[in-house]
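The complex appears here minus one protein chain, its other protein chains still in place.
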Amino acid sequence: MPDLPLARAVRWDTVVGALLVVLLLASFSFVDGFGNALNLSFLLGNTLPIALIALPMTLLVVAGEIDLSVASTAGLSGAVMGSLWNAGMAIETIIPLCLVLGVLCGLVNGLLVTRLGLPSLAVTIGTMAAYRGIAQIILGSDAVTDFPTQYLDFAAGRIGDTFLPYAFLPFLALLAIAVVILHATPFGRSLFAIGANEEAARFAGIRVRRHKLWLFVATGLMASLTGVFWALHYASARYDNATGLELSVVAAVLLGGIDFDGGRGTLGGAIAGVFLLGALQNAMSLLNVSAQSQIVVTGILLVVSVLGPRVARQIGTARAGRQATTPSH
Amino acid sequence: MREPPVLAVEGLDKSFGAVRALHGVSLQLHAGEAHALAGENGAGKSTLIKTLAGVHRPDAGTVLIDGEPVTLHGPADARDAGIAVIYQEPTLFPDLSVAENIFMGRQPRRSLGRIDHKAVNAAAAALFARLGVDLDPEQPARGLSIADQQIVEIAKALSFDARVLIMDEPTAALTGSEVARLFAVVRTLREQGSAILFISHRLEEIFGLCQRVTTLRDGALIASEPVEGLTEDDLVRRMVGRDLDELYPKQDTDIGAVALSVRRLTREGVFTDVSFDVRRGEIVGLAGLVGAGRSEVARAVFGIDRRDAGTVEVDGRALVNGAPSTAMAAGLALVPEDRRAQGLVMGMSIERNIGLTGLRTTARAGLMDRRAERSRSLDWAVKLQVKYARIADAVGTLSGGNQQKVVLAKWLATGPRVLIVDEPTRGIDVGTKAEVHRLLSGLAADGVAVLMISSDLPEILGMADRVLVMHEGRLTAEIPRTEATEESVMAAATGRVA
Amino acid sequence: ATACGGTTKDSAKDDDAGTSSHAKADPGAATKKGLKVAFLPKQVNNPYFTTADKGGEKAVTELGSTYKETGPNSATDTSGQVSYVNTLTQQQVDAMAVSAQDPGALCTALKQAMKNGIKVVTYDSDTKPECRNAFVSQASAEALGRTQVQLLGEQTGYKGEIAILSAAQTATNQNTWIDFMKDELKKPKYKDMKLVKVAYGNDDAQQSFQQTQGLLQEHPKLAGIISPTTVGIKAAAQYLSGSKYKGKVALTGLGTPNDMRKYVKNGTVEGFELWDPAKLGELAARTAVALSSGQITGKEGETFKAGAMGTFTLGKDGVIDLGKPTVFDRKNIDDYHF
């Protein structure tokens, strides 16, 4: 049964955006040290890995699939980067190789999902372990830290004394590209159709399997890019880099109003969700809120994020219902 | 003085946002009487039924059972009051067996409240025998054709032994013989004292089954009267508010070169060795009983399913196996039979649903051109008389018939050279049906090759230049327009001729 | 400017400007009061770190400064720990004592902190030397590695196959200890003891459990296991005590008396060792204050007085050793409660 038209009056992504603005304003005024350029650059820099992966993940989820192996792909490309660097290869060669590796990881996921028709959740839980395991085999217990300074500075530094990390600029470009792809191209429109009703999309001549394959490949690519960024940003390539990142990405994307049943959501919402969580955690740390309490707050935020609009809507319809039924008595 | 009506409504109002689906509607159903509900697409018939079934809460007005006002809090209340409903769209559980679907929530029990699975299956088999159909009670509901789903829905409703049986277009996907059998069962029920409420856009069915008819137009009650003495034209006038043009406006066209050529097409276990041609300007009807494999042939031709053997050519160019996108590029279009599963994305707007087949053609420099998309969609929505509040509304909020029109619009908008339509007028009211026929006729006149699959035999006979008939997965006859009659087609469809 | 036209390990030579201050240590300087000292363990809520940090808190308060503890909820959330370093930098504490989840990952953030005038002490797990002022080591890695082998040797009569159940494969301190264990085993008195396997339980109870099972299935003749991690030894002990191997396979390593009391008493474990984490935390706190007061700068050879703990001297790379570990067995275990 489709929802009543009234019920969708307020779009959730705008609500998340508004929440983000409110949080930022409140933090600027009431949290000591939040508005300071250094802190903001920390905030952006530390949130960037989640944001980078959230881009393709949003597209994937809109198309009704999911990739839980992203963090492992990131770890794997970090591990490969470390071991090749140890082997004396030039970083300018290593990075493209890592990206190719990411493409391969995505391709494996994509082929398993589209060719064998396996559920992506199951496949990527498996490859999550597999990729992480391969990373462990490749790099073992090493932690490679001696990457060239100009790269480390780019990944960890900021532009002058401003709050902008260097790495934020390429992210903005990628964000723009992703927004255009999802919201302004036929490809993006097809993704919504695939996510909402795959069979109807197939009947409309949309190449469902190919589209999905592309998405998995893009996700692998972005995950490996994130892995490279992570290793440079934290100046440490280890096999267990970025462990657990997939859950942060999923939480942020969910918070941004992306429907995991597919077919609904906007990139703006997803990215707002990412930075809402990032900013909230930053502000809470500055306020000396303990890690445990932060977890509770994050959890409550998630629950409220889905419950809030529902409750508001139900109160609305209940009131409308009462008005409509009272005269008949 | 008659007994009070078993089920009645008075002064019913129901709005969805700005859309007033029903206003001031009253209706009485009496025991032992079959009552028809007529009206154009979007007139409010399904909404009325859902209100009677407790699915919708009325904004105003009362529901009376045996003359007593009641409030139905949900479908369970209606069921407990002895009301059985067949909804317009099948509501099956695809993962459960057909028998479980029929008896969900009311299974025969053994000791300790355990379900008696044997009894469930046996009861389902008995129901199917009564309907004269051959369905395996233990088969899962997933993969049933629309018609089979409809049969299961009917069996479910009959299993209630309900005092009131409400049926929203139960026959839309059925062919004549199943309809006849259904009617026989329904008549028995009526004679045993049940009240029947029946919706159909096939007027002859209303006249064949019902004693009274209530007509709705734009959510308002137009008339409630005995069927006796009424003519089809009267009824159409009440529904549409004007006289109807010819229902089958078949134009004579120049038949040209072969546009679609199918050779020895086979899908193992589904259909075998199917060969036929469709020429430019020609409308070819494809008839057969439910389950004969017509839709399957259409799917394989379009490339949704992979064919095991055979070739398909459009304008002399062979189509790649299993690739609808290349079929579309070659100028082929398929209007699928199941609008809910195959035709539409329910949560998406009307505009975008129509736009889905034109993503590449309306794009500029690789980007969506929203204005072009909107004008294309608006054009076709208007041409097909889709009744909507706003073009940006979700297509799921439309009435069944209007949804069907959107599916047609979506495919006609591609400007195909070869058009396959599978049950194109399923659930479409008589007025629009004529319009759809006129459109198809016009397309043929413009040189489009049309393959029309329909379970509505008069439609086939009225529109087709040539009739192909399938029986159990094989083409059994090819009958030219001049020789096509109900008898000749049915004979081939039931395999009574070689 | 490299041969192959790219930046390689060889071309990217260390051009890090030394971060250690040029200020000279003044051993006689007064101990400053009112400092803000923060403890950042690998994981809050971890009993071991809580004990250590409690020791730190006691010392900090005693020295008239303020103490706080903050940190991630998971011991593998490296980026979380980085954020906490950043937060502390932002909050302008005077000194922080950090137990690093990763030797490299914290570097950028810690250097950033030192640039902002914050003194950084690592304890329990070190970073690269240039990313902190001093490291307080729980015991010399060499002593820890060798004594565990010695303990096991005594328990098995210097005979038979032995295995090691470690934490994560990346755990720096475990790996150093294991290297020393292998070295110790080369001595002639261990010629009948053979190290057959190093397994990793990732400091996870269940995984350590299953790794122990696997070790025993694969090597039925196993005589003893060393588990140099508190989680590992506990899980191994729990498995052994519920299996037929109880009392037959010797188990030793690093554990806390509270965890191991039951297994020592029921005969699963004869003896094991550990340093006193509270002392470790106390020394870290005192080192942090000494650094902030200018009594030391982190150079080799400097000395400072750490209250009742005595005088300590900084070793190579600014490493301070806590001392020898304590061996716990049936006789003394009831004297310890942590």
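The first chain written gets the first letter, and so on, giving A, B and C; residue counts start at 1 in each chain.
Rule of thumb we're sticking to: a contact is a pair of C-beta atoms (placed from the backbone, for glycine too) under 8 Å apart; a residue touches a chain by one contact, two chains touch by 3 or more.
What we mean here is this: contacts and distances are computed from a predicted model.
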Protein name, per the UniProt record, of whichever chain is missing from view ("Phosphoribosylformylglycinamidine synthase subunit PurS", "Multicomponent Na+:H+ antiporter subunit B", "Autoinducer 2 import system permease protein LsrC" or "Sarcosine oxidase subunit alpha family protein"): "Autoinducer 2 import system permease protein LsrC"
Chains still shown that are in contact with the chain withheld from the display: A, B, C
Sole contact to the chain not displayed, among C:25, C:215 or C:306: C:215
Which of A:121, A:164, A:180 or A:287 contacts the chain that the document leaves out: A:121
Given B:154, B:290, B:384 or B:428, the one touching the chain that is not displayed: B:290
Residues from subunit B at the interface with the omitted partner, ascending: 53, 55, 74-76, 79-80, 85, 87, 91-96, 100, 104-105, 107, 109, 113-115, 117, 125, 128-129, 132-135, 138, 147-148, 151, 177-178, 181, 268-272, 289-291, 293, 472-474, 494
Subunit A residues touching the omitted chain (full complex): 1, 68, 112, 116-119, 121-123, 125-134, 136-137, 140, 244, 247, 250-251, 254-255, 259-261, 290-303, 305-307, 310-311
Interface residues of subunit C (partner: the chain not displayed): 44-47, 49-51, 73-74, 169, 197-200, 205-207, 209-211, 213-218, 220, 234-235, 238, 241-244, 258-259, 261-263, 265
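Here is the rule we use: only the chains that are shown with their structure count from here on.
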Arrangement of touching chains [line / ring / star / complete / other]: line
Centre-of-Cα separation between subunit C and subunit B, whole angstrom: 73
Centre distance in Å when subunit A and subunit C are each reduced to the mean of their C-alpha atoms: 35
Whole-Å gap separating subunit A and subunit B, where each centre is the average of the chain's CA atoms: 43
Subunit B - residues contacting subunit A, complex: 16-18, 55, 57, 59-62, 304, 324-325, 327-328, 334, 336, 341-348, 352, 355-357, 359-360, 363, 366-368, 393-394, 396-397, 410
Footprint of subunit A on subunit C - complex, ascending: 2, 4-12, 14-16, 44-45, 68, 70-74, 76-80, 82-84, 86-87, 89-91, 102-108, 128, 168-172, 175
Contact footprint of subunit C on subunit A as seen in their complex: 32-33, 36, 38-39, 42, 46, 49, 85-86, 88-93, 136, 140-152, 156, 230, 233-236, 238-244, 281-282, 285-286, 288, 290-292, 295
